[in-house]
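Removed from the display is one protein chain of the complex; every other protein chain stays in position.
A, B, C, D and E label the chains in the order they appear, each numbered from 1.
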Amino acid sequence: MFSIENILNSFHEWLSSMLNQNMVMLLEMTLIAFFAITLFATLGLVLVYLERKVSAFIQIRKGPNRVGPFGIFQTTADTLKLIVKESFMPNSVDKFLYQLAPFIVMITAMLLLAPLPFARGVQIWNINIGVFYVTAVSSLSVIGILMAGWASNNKYSLLGAMRSGAQIVSYELSAGMAILSIIVLTGSLNLQDIIASQENGWWIFKGHIPAIVAFVIYIIAVTAETNRAPFDLAEAESELTGGFHTEYAGMRFALFFLAEYINIFIVCAIGATLFFGGWMPFHIGNWEAFNHVMDFIPSSIWFFGKTFFLIILIMWFRWTFPRLRVDQLLNLEWKYLLPISMLNLLVMTLIAIKGWHF
Amino acid sequence: MENEPLLNSLQTGFPEATIAIGSDWPEMSIESTQLLEVIEKLKGSDNWDFNYLFCETCVDWKTHFTMVYHLSSTQFRHSMVLKAKVDREIPQIESVVKFYKTAEMLEREVYDLFGIQFLNHPDLRRLLLTEDWVGYPLRKDYHDPINMIKL
Amino acid sequence: MRNVVDTTPEGNMVLNVGPQHPSTHGVLHLFITVNGETILNLDPNIGYIHRSIEKMCESLSYRQFIYSTSRMDYLSAHMNNHGCALTVEKGLQVEVPERAEVIRIIISELTRLASHQLWWGSLAMDLGALSPFFYAFREREMITDIMEETCGARLTMNYIVPGGVMADIHPDFQRKVKEFIVQFKSKIGEYHELVTDNVIFQNRTKGIGILSKEDAISYGCTGPTARGSGLSCDIRKIYPYSAYKNIQFKEILETEGDSFARYMVRMREMEESVHIIEQLIDNIPEGEFQAKTKAVLKLPKGEFYTRLETARGELGVYIVSEGGTTPYRIKFRSPGFSNLSALNHMVKGHKIGDLVSVMGTLDLVIPDIDR
Amino acid sequence: MDVKVSEPSTPFPGTIHETPGGGILLSSLDDVINWARSNSLWPLVFGTSCCAIEMMSVASAKYDFSRFGFEVFRASPRQADVIIISGTIVNKMAPVLKRLFDQMPEPKYVIAMGACATSGGPFFYNTYSVVKGADHVIPVDVYLAGCPPRPEALLHALITLQEKIKSGLTREQIRSKMSEEYGK
Amino acid sequence: MSFLSNYIKEVYGAVSSLLIGMKRTGYYLTHNKEVITEEYPEFKAKMADRFRGEVVMTHDAQNEHACTGCSACELACPNGTIKILNKFDITPEGKKKKAIDSFVYHLELCTMCNLCIVACPTDAIKMSQNFEHSVYDRRLLTKQLNFPGSKLREGVE
Partner (left out) sequence: MGSGSLIALIFAAVVFSAGGLAFAKFLNKGSTNPQKGETYECGIRTEGSPWNQFNVGYYLFALIFLIFDVELVFMYPWAVVAKKVGMMALFEIIVFIFILFMGFLYAHKKGALKWM
């Protein structure tokens, strides 16, 4: 059976047989960097295009369809334009921080790619505390946003950054609680272990209602963490014109834009891994024949399929709901999501310990 | 109250003022110095209860200005027009902001376009035009050869 | 230049909202003093679209000046024209044919619907829900199609002349209006599903920007803004003009005075407008669509004032005539102007996000304020 | 009787770039860049009056200018490419418009939509506060007549602007070329 | 306990209202037939007859128009869009006759209010349905409506 894992392994062995270990290391690092950049660029283009098409269909219109067949080169044109647009820096900004901020956001997004299991055996770094790593690193992006907002020397930017700071840190909690409830079930922080534990069914089906509640809380929390509508208060066009990136132009703005979409991809990938079994095909208990048929679909397709399903779900939120107000946003977290997720965690622990899950 | 009875009751209330039926409503002309007491009476009286100032504007008659107040009552649904003559050389009149909050903006507009000084107005500034605008454009003698192209 | 606010300097900052800002719907400029997110004071600065219509009208003849008023409150262009025509007709003492009266009212109500739909879409957009805007415009496009067919333009219709309307209705008019009504009635539930019942929307509007009835009177508020505060001020009802005397309709009143009440007034008003159109559309009387008037109109010496209800509230047209072919002085009492003056009172102590929802439910059209 | 309507004397602006003329060499990189720029015109949220409503109509589902990739309305001029001046510019607004235009990064384009922005329109005569055409304040690339123009007309203006960007000609080059044609 | 039941009721109400909204947009997302976009440059909707795009002067096959140069439209226009320049033709009988030299129409000023059309006694001008007026240079919007070499149609006074 076709498997990326085997190809990668044989490639690694082939390299090792030809070169010394340091060279292999260096070469593989370069390849990883290359892979990451390609993935970044492709994902950015695809997700923005997807967003525009999803919004168009929800809004009973056609969406981009002029540039290339079905408008698929629309986002390419946008990206190219942003690159060749003047990357302009206002005089009044804090120059160092202003220039640093997009890098921080980009590096954070890039680092989050490391533990993602893209397919069976395809993972950049099989870190044994994968989930913990993701929660830790993802909270770094708020620093980039705060930096951008502060350095811009613009009141709108500052307000946007402050909002986003309060928002992202708050929602980290319930996202963490939702993740914990899966960890209780699996007993491991390693993403591969978590996937392996879903061999005979995904957690969202196996974990009864608490798993579904955890999933809902997770989706809401990550929507907020990635600054997506209805939680896009950091940008809030109708209130703060552009929020934290008001003063950013051209390529720097494009980097923020890109990082936002990559972050969505990453949180959806994590969500898919935790609740939908990552690259694990759809298996039902011990229906051998059925499971075997499902195995024929390549694991990477399962992974990307699930991830894109969640991404479309998040886009669907965006184009449906009005934006919350800043205090309501925090109320939602502190008065509803956090207590509910605490309780949910307890129920989940009970289920896990009693072994009531399937 | 219909126009006729309103006219009569106004005439008994303000014997010294000139009151006539205009094209729509009773029109009462007073001197600018009387304005506040007249409005206080009009608004405070239970008979009239003119609590709703729906239009306040000014007309430049070249010799003098006339401040025109359109008042109505949300209770009795009757309306009237109050006119106060303002001197052209010293265009001053009392502000009615303390009776009608809407007058704040309306008087700023009149100040902006006619240059009438409202005494005791809380915040008399230009409203529509820029601060450094010269002249009062809705006056009949306003000239602006640069901006105004005559047809 | 700015209204200086007496506040402790710590943590307060002055923020310019507008003239180019997505939620001001035009070129309104607000100086707001904020502490964190809380608005301490708001000072509207208007005039960024002050086009001196009043001065211009002094040099236009009575036939001509009507058309420039379409550009004032462009969302109720027809009602503006109607008001001017009514004033001129009052001065000339022209009897408008019954058919013209009815056509005018149907078009007025269609304009009101179009205006409210645009308001609904853009309010939702201001609050962050982008899709309702497109659904609103789907229905609105049907209205603009009808307008285009009968009046010749989509937005600034210029359909009214003193004495009647410019042309008779298009043969397709009635059929298309009925089609629209069917479509609208099937979609109004969707509007409520998407926005009205949405918990986020309700939280954003309920209890926000409260305007009491007393304040509404004192600030001279009109239209749905005042009716949301329980002030009965529908000119169509209390001082009926044109053919409104013979029509059955309710005046919509809500008493809470918050953003949600104003929202509900407009939503229910839409249904009421449909109700009015339904009554009239099959009963357009036969006859002339325009009364005979002289080629050059001259108003007698005097002062003429007309009150009528536009989509935003009470419009007043005040013409002072010296007997010539042009008005001596003309004044438009615009509904947005007085509604705007209450804005500071309404948003004080609220958040920046609330400013958007309050401004959205005031439904300001800036050229209407600035004239 | 065969009644002939006078055709509009305007040549379709797309025809003017037959020959770039005067030693302009379009390299393929420039072509690519111009293609990208022309297909990704992000408008600034800027509407002053009636035309802004028609601009909203263009964004609406029936006309949908997202088909061309124009739908990314940016509220901040730092990220916008084109200002659609939809409405009257008055003396008080003119410095603001100038400032917004100045604050946009290069390359930037301007469409004057409607009679008011083109020339002052209905407010040309007897007004004391209206700028008689937005090109007194900032340079304008495409003029669009109408009061307000139909949504399709705005789409036409945007396509016209695309043609211009693709041709790679600057405002001055087009103008001098126009003057030649106009003088004939 | 009432606090708790209220709390649950609140959460339930909120979630269900959100789900109703999502159902509605989800319907549109999955139903392509609801798309109402008209693709403009290819698909040009037929303009209504009364649609006012610009003023044109009707010319017949002999290149004759009906404009006598009476200036009624110029007077009717609220903002000076029309300028009529008259000349005096010498008729074969040797009489001087007024005729238009050029009928200048400022499209950039025109508000399509239809007043000139109403005012015209000979129906020489009408509104056309053309709306594609985008140009690179403002001067091109000032037009001469009478064709070069056109004459007044016989019998029009």
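Simple rule for what comes next: a residue touches a chain if its C-beta (ideal position, glycine included) is under 8 Å from a C-beta of that chain, and two chains touch if they have at least 3 such contacts.
On a predicted model such as this, the values are computed, not experimentally measured, just so you know.
Considering the complete complex, the chain that is not shown touches A, C, D.
Of A:119, A:180 or A:315, it is A:180 that touches the chain left out of the display. Interface note: of A:43, A:56 or A:109, the residue touching the hidden chain in the full complex is A:109. Think of the hidden chain as still there; on chain C it touches residues 2, 10-11, 13-21, 29, 35-38, 351.
Counting over the whole complex, chain D has residues 33, 76-78, 96-100, 102-103, 105-107 touching the chain that is not drawn.
Listed by residue number, the positions of chain A touching the unshown chain are 25, 28-30, 32-34, 36-37, 40-41, 83-88, 90-92, 102-103, 106-107, 109-111, 113-114, 124-125, 127, 132, 150, 152-158, 162-163, 165-166, 169-170, 172-173, 176-177, 180, 183-185, 187-189, 241, 246-247, 250-252, 254-255, 326-327, 330-331, 334-335, 338-339, 342, 345-346, 349-350, 352-353.
We take it that only the chains that are shown with their structure count from here on.
With steps allowed only between chains in touch, the distance from chain D over to chain E comes to 1. Traced through touching neighbours, the fewest hops from chain A to chain B number 2. Note: the chain lying farthest from chain D is B, by mean C-alpha position. At the far end from chain A, in terms of centres built from Cα atoms, lies B.
If you average the Cα atoms of chain C and of chain E, the two centres end up 24 Å apart.
Computed centre separation for the pair chain B/chain D is 45 angstrom, with centres defined by C-alpha atoms.
Residue positions 18, 21, 24-25, 28, 35-37, 39, 78-80, 111-112 of chain E each touch two or more of the other chains. Each of residues 128-130, 137, 150-151 in chain B touches at least two other chains. Each chain pair that touches appears in this list: A-C, A-D, A-E, B-C, B-D, C-D, C-E, D-E. Of all residues in chain D, only 44-50, 52-54, 56-57, 60-62, 73, 75, 77, 87-88, 90, 92-93, 96, 100, 122-123, 125-130, 147-148, 150 touch chain C in the complex they form. Put simply, chain D touches chain B in their complex at residues 91-92, 124-130, 132.
Of all residues in chain A, those touching chain C in their complex are 55, 58-61, 155-156, 159, 163, 229-230, 232-233, 236-241, 319-328.
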